[in-house]
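Presented below is the structure to which this report refers.
Just one protein chain is left out here, and the rest sit where they should.
First chain written, first letter: the chains are A, B and C, and each begins at residue 1.
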Amino acid sequence: MPRLHVPQPPTRPGDKPDFSYVALSPAGVIPKPEVQARSRDMEDVAHGLVRVLDDRHEAVGQWNPQLDAEDLQVGLRHMLLTRIFDDRMQRTQRQGKISFYMRSYGEEAVAVAAAMALQPGDMLFPSYRQQGIYMVRGKPLVELMCQLLSNTRDMCKGRQLPVMYHWNAGRIFSISGNLTTQFPQAVGWAMAAAIRNEDHIAATWIGEGSSAEADFHHGLLFAAVHQAPVIMNIVNNQWAISTFQGTAGGEQRSFAARGPGYGVPGIRVDGNDFLAVYGVTQWAAQRARTGGGPTLIELVTYRASAHSTSDDPSRYRPKEDYEHWPLGDPVERLKNHLIARGEWSEKQHKELHAELDAHVVASWKEAVSFGALNEGPRLDRHLMFEDVYKDFPDNLRRQSEQLAEEIKLNAELGLAAPKE
Amino acid sequence: MPRLHVPQPPTRPGDKPDFSYVALSPAGVIPKPEVQARSRDMEDVAHGLVRVLDDRHEAVGQWNPQLDAEDLQVGLRHMLLTRIFDDRMQRTQRQGKISFYMRSYGEEAVAVAAAMALQPGDMLFPSYRQQGIYMVRGKPLVELMCQLLSNTRDMCKGRQLPVMYHWNAGRIFSISGNLTTQFPQAVGWAMAAAIRNEDHIAATWIGEGSSAEADFHHGLLFAAVHQAPVIMNIVNNQWAISTFQGTAGGEQRSFAARGPGYGVPGIRVDGNDFLAVYGVTQWAAQRARTGGGPTLIELVTYRASAHSTSDDPSRYRPKEDYEHWPLGDPVERLKNHLIARGEWSEKQHKELHAELDAHVVASWKEAVSFGALNEGPRLDRHLMFEDVYKDFPDNLRRQSEQLAEEIKLNAELGLAAPKE
Amino acid sequence: MAQMNMIQALNSAMDVTMARDPSVVVMGEDVGYFGGVFRVTDGLQRKYGEHRVLDSPISEGGIVATAIGMAVNGLKPVAEIQFADYIYPAVDQIASELARLRYRSAGDFTSPVVIRAPCGGGIRGGQTHSQSPEAIFTHICGVKVVMPSNPYDAKGLLIAAIEDEDPIIFFEPKRIYNGPFDGDPNKPAVPWSTHPKGDVPEGHYKVPIGKSEIVRPGGAVTIVTYGTMVYVCEAAARKLNIDAEIIDVRTMSPLDIDPICSSVKKTGRCVIAHEATRFCGFGAELSASIQEECFWYLEAPIQRVAGWDTPYPHAFEWEYFPGQARVALALRAAMGDEQQ
Partner (left out) sequence: MAQMNMIQALNSAMDVTMARDPSVVVMGEDVGYFGGVFRVTDGLQRKYGEHRVLDSPISEGGIVATAIGMAVNGLKPVAEIQFADYIYPAVDQIASELARLRYRSAGDFTSPVVIRAPCGGGIRGGQTHSQSPEAIFTHICGVKVVMPSNPYDAKGLLIAAIEDEDPIIFFEPKRIYNGPFDGDPNKPAVPWSTHPKGDVPEGHYKVPIGKSEIVRPGGAVTIVTYGTMVYVCEAAARKLNIDAEIIDVRTMSPLDIDPICSSVKKTGRCVIAHEATRFCGFGAELSASIQEECFWYLEAPIQRVAGWDTPYPHAFEWEYFPGQARVALALRAAMGDEQQ
């Protein structure tokens, strides 16, 4: 008799962490298919785990992108900057300076290695947890911070929650609060690139939880039908707020395995292995750029922090989980690899940390000089009525005028001015 | 440089039919997995083509359900009845008696064999092209016809287009004009069966074109996550109105192949082979009933007729396509098998045809005695306001009263009475 | 000038813009090789190729999502939803993305997609081929909502929509694709060639988005309507011999309310008519806005004419459709000046 199956995380608060459910492959063992191989001839890469860095911190196997030490040092710098930035911003939120924050702690390689493996003209459609891509593409921290502060220099003009950045000049799409919507949009962007005979490709990221949304299917399907030049990333960080990846359908089969069913290559990769993420992204980018169509990449990683500053993960998972995560920490692993290669040292690392921290602190100082949500100069409130449409329709003009009246009336009636 | 790929049908009007794109397997060669096999251990059945009837009309291989001749004769009768019914209804539409019709010509085995392989308590969520299931479950033709006529005995009380039947007592769900919506609903029904510890299962059908809708993903995902006891059928009849199955994503991989990516077994079966459809459905039903969870079945068939009475397929495909369809005709094939077994004859077949045709004609005579959309007695117009809610809210009461006034006013103003 | 029905006029609008601007692409279910189930895109794929006229998978959500991405990449997609009844799977991409992108990114990104959708009843389409869901989209700020009522406007508005920098939902009242329809199904069909608005320039011209039109001047009552109901209202006013001023809204959002209010201030009476379900339909906004502006001029309550608050039932097509009698009842109520 059938009984309803309910996927279970291996552990709950109080339990000893247990990651035996994570299917691992040793570094270097997964062969790298030809860039133009047919999807159906490479379905195994959807089930294994592409890894380049081995336990002795050496880079091994066909997926090794063979990067110069300098490139790796740049990657390490971007990852570390991402982490320090996240850390500081989290703390400013705790201090009440910003209203909300979401960290990417533990997932820095996912964003940084991928963005580095792509070209500057490639268009990125991220979720809220790939802040590393802004570091790679060189967005000034102050600009990110002003968005977090919703201050007078906020790129979103006060209209979005913190973290919902955008950067057209840097070819990074606007982040949506609605999950997964960017996934098929990236495919449409890539279809347009193909229609227009451009050779830029698109890349997009969603969480494994978000792959349950309809737009996941829309993206895969249209990409498969039109062989769109796009890289579709699923960041499987094991958790979607409080629900385990099994709830999103990760129990029977990997998320990468969804690709081959649509005729799209699926690759499952160690998301905490900078070199593996780089290698896989590079392969997929080359495939897309040479007319081979889309690739679905599952990046296996772990959400080391809370979902957001509104979340408390100790309610639903063991506190010390991350220490036992079998794929380690992406920053540590790249650092150790560089050290093993003799191209880095603990001392250099400490200096880099200090340098980047100072940079973040200085940027913050500058950013707050432009105001904050509840302090200092504020954005002009009439910005609220702009950009709904290109032009300014009558109803919004009238409403904007009424707001001015309301503010007068507030004073008259002894009502508080509209700020919290 | 990537160029937009646009899937192409092999032929267009005027071309010689060409079905070389259809991947075939000889009858009997695909092994039948254990009913409790893991999805990942049986992914090959998603790519092959399960066939039981061979070229000499013999039933071969592991998927042969080993049915008695009597059962097969019953199956033949249901298929033939479906075909004759379709034929006659199509003609009544041409004569203007009904407003619209959709045939299942060439796809009779898909519905009839599957419904016969299921139990009466199993719940069916069909699309508009599985009329065979009503034949199997014994819905009186008169009742179907009254729906087509929107007459005083219309089960839908005049609210639905022809063909959009429903039959709760017969465990057949209401057909929706919106594609694919029933697919995840069937999964929900099956989840409820599992929650309630019932051992009935659900089965649902969509067209291959409809698999592009979001609800396809919703269905597969929830079925996989909760291992719901459900059979999800994709009827790949090669066309979705004017678009070829490649436009729906069938070019790179079979539709059955979508299942394994979600951890759901996918089986690709010859949809014109009564025995193969029966065997595969029986396997999936047994799997579901014994707690093995969902199965995705792709039934490879051909839409031999126009999409509906509003369609003219000669605008987009060769007229004589069906004659060259490599999987033949389901009625002919089962008939030939029975004849080869010595359990049927051309003479019996002719007699059966005559008997069923007479039944259809007699039923039609009875059905039209209850009126038609534009002739004879009509449904009470106030039925229009019922069943929006269980109770009758004020606004609808008022609107119903106003309609009476309008009808008076029509007469007063010399306006035509509201009928076309 | 040529004689065109609405189908030809819409087709011509796409043809003209595709010829002028290589970034215009057309997509949708059956729109390519086949030319659309209503033949509105007939011949476009042959002329502009398979890369500019795409047969899409049956996936309204995917169509709109990919259209947004294409527009972000500089194309100008014109996406057809086969029937307005099938637009619902795309509502998230429309409400959360298409309508919001410019705002949330402070103008850094835009996606000026045009979504065409045949709407309305009167064609025996039953509850899933007859809906008029415009009010769901007029409540969503950031998208514009348009519905033409004749071939001339259809072409001019569609060209304007394609050249607009904002996203637009373009509803096409399919009952009048082939000719104006006065609500009486028993009268012989009238082709557009008999109507002045069937004269359509072959080249490029625009009818401005955001402007209503007085289609019949009058002094006794203002009828505010759009789509098929323009003709039903005209016929009903004629039948009752009422000197009605009839305004075709044409753009529902953003609404150009001032000319409508000027007319109501002049006549002191107002009837609003649409096919969509009455409750929370677009007529509610019209009524509320007019009442706010014109209260002191009104001599009788504003009346609404609409579809009933039920799905559109196949067998009761003409009992459901807001025909001349329903309009006439409202006109009489609006013309009465005493409390009933």
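One rule holds for everything that comes next: a contact is a pair of C-beta atoms (placed from the backbone, for glycine too) under 8 Å apart; a residue touches a chain by one contact, two chains touch by 3 or more.
Just so we're clear, the structure is a prediction, and the values are computed from it rather than from any experiment.
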Touched by the hidden chain, restricted to displayed chains: A, B, C
Contact with the hidden chain (one of A:Gln182, A:Ser210 or A:Thr301): A:Ser210
From A:Asn178, A:Thr290 or A:Ser369, residue that would touch the chain that is not displayed: A:Asn178
Chain not shown: contacting residue from C:Val40, C:Cys119 or C:Ile302: C:Ile302
Contact partner of the left-out chain, one of A:Arg51, A:Arg159 or A:Arg287: A:Arg159
Chain not shown, touching residues in chain C: 85, 88-89, 91-92, 95-96, 100, 103-104, 127-128, 133, 135-136, 138-139, 141-142, 253, 255, 276-277, 279-285, 287-289, 291-292, 295-296, 298, 300-304, 309-311, 339
On chain B, residues whose C-beta touches the chain left out of the figure: 123, 125, 155-157, 159-160, 164, 166-168, 173-174, 176-178, 181, 183-193, 195-196, 202, 214-215, 217-219, 221-222, 225-226, 386-390, 393-395
Hidden partner chain, residues of chain A it touches: 3-4, 6, 12, 99-100, 150, 154, 156-161, 164, 176-179, 209-210, 212-214, 240-243, 247-249, 310, 315-316, 373, 378-379, 381, 383-385, 388, 395-396, 399, 402-403, 405-407, 409-410, 413, 415-416, 418-420
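The rule is simple: only the chains that are shown with their structure count from here on.
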CA centroid of chain B to CA centroid of chain C, Å: 35
Whole-Å gap between the CA centroids of chain A and chain C: 41
Chain A-chain B separation of Cα centroids, rounded to whole Å: 43
Shared interface positions of chain B, touching two or more other chains: 3-4, 6, 212, 214, 247-249
Sites on chain C at which at least two other chains make contact: 51, 57, 59, 61-62, 89
